[in-house]
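The complex appears here minus one protein chain, its other protein chains still in place.
For subunit A:
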Amino acid sequence: MIELENVNKRFMKKSALQDVSLELTKGKIIGLVGENGSGKSTTLKLIAGLVHPSKGSVKVNGNPVDRRIASQVSYLSELDDYYGFYNVGQTIDFFAEQFADFNKEKAEEIRAFMKLDPDAKLKQLSKGNRGRLKIVLTLAREVPVILMDEPLSGLDPMVRDSIVKGLISFIDLEHQIVLITTHEIKEIETILDEVIAIRDGRIIGHHNVEQLRIEENQGIVEWMTSIYDREIH
């Protein structure tokens, strides 16, 4: 469903990704974890067609990716800039008009779950509420691929847990694949099926989370620490 084949990405002189190959199939929630600047956001932007590989190819459902893959990919950016002249309800309406697959009823359901006031002006929203709005707009789309770049950033730690539990109920795992980057590993560990570790633009590990727990008796953080240690030595 998502294929990255020998992907390299350079930004001017800096190499962001090196020889990344991945094949991800539907029906899974996958965590992409790594340090700051390791290439997590770049990987998501490549799949969303918002940046282009310097070498290699990126495909979604067999189609080479460019910006217009937005028809099959719902992308939540780490940035939370929206059009400040709209309120929450108008932003949802605008997205519903832009994306044919946008399910407005579902958006209303998620908005209510997130306790967002539809009349609240975006300019006046707190960072946490802008984060919630991003989740509403991303999950309300009925697309095969959902990409979420740091979806929990800015959210109050007290509510993160309930939001993470809520996320799972709004994802259609029969038809969707969800790729999440995050630093809040502990908080999303319970919902992840697979985890991919990335370091200095290279994939250094790809594992089934359940297997990690049962066979190696490790959580994601312990697993990451062990592979990071292995990389260093």
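Criterion: contacts are C-beta pairs under 8 Å (C-beta built on N, C-alpha and C of every residue); 3 or more make two chains touch, one makes a residue touch a chain; residues count from 1.
Rule of thumb we're sticking to: contacts and distances are computed from a predicted model.
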Candidate names "Ferritin", "TIGR03545 family protein", "ABC-2 type transport system permease protein" or "ATP synthase subunit a"; UniProt protein name, chain not shown: "ABC-2 type transport system permease protein"
Option touching the unshown chain, where A:His52, A:Lys165 or A:Lys186 are the choices: A:His52
Residue of A:Lys55, A:Arg68, A:Lys121 or A:Lys165 in touch with the missing chain, whole complex considered: A:Arg68
Positions on subunit A where the hidden chain makes contact: 11-12, 45, 48, 50-52, 66-68, 70-71, 75, 77, 79, 81-83, 85-86, 94, 97-100
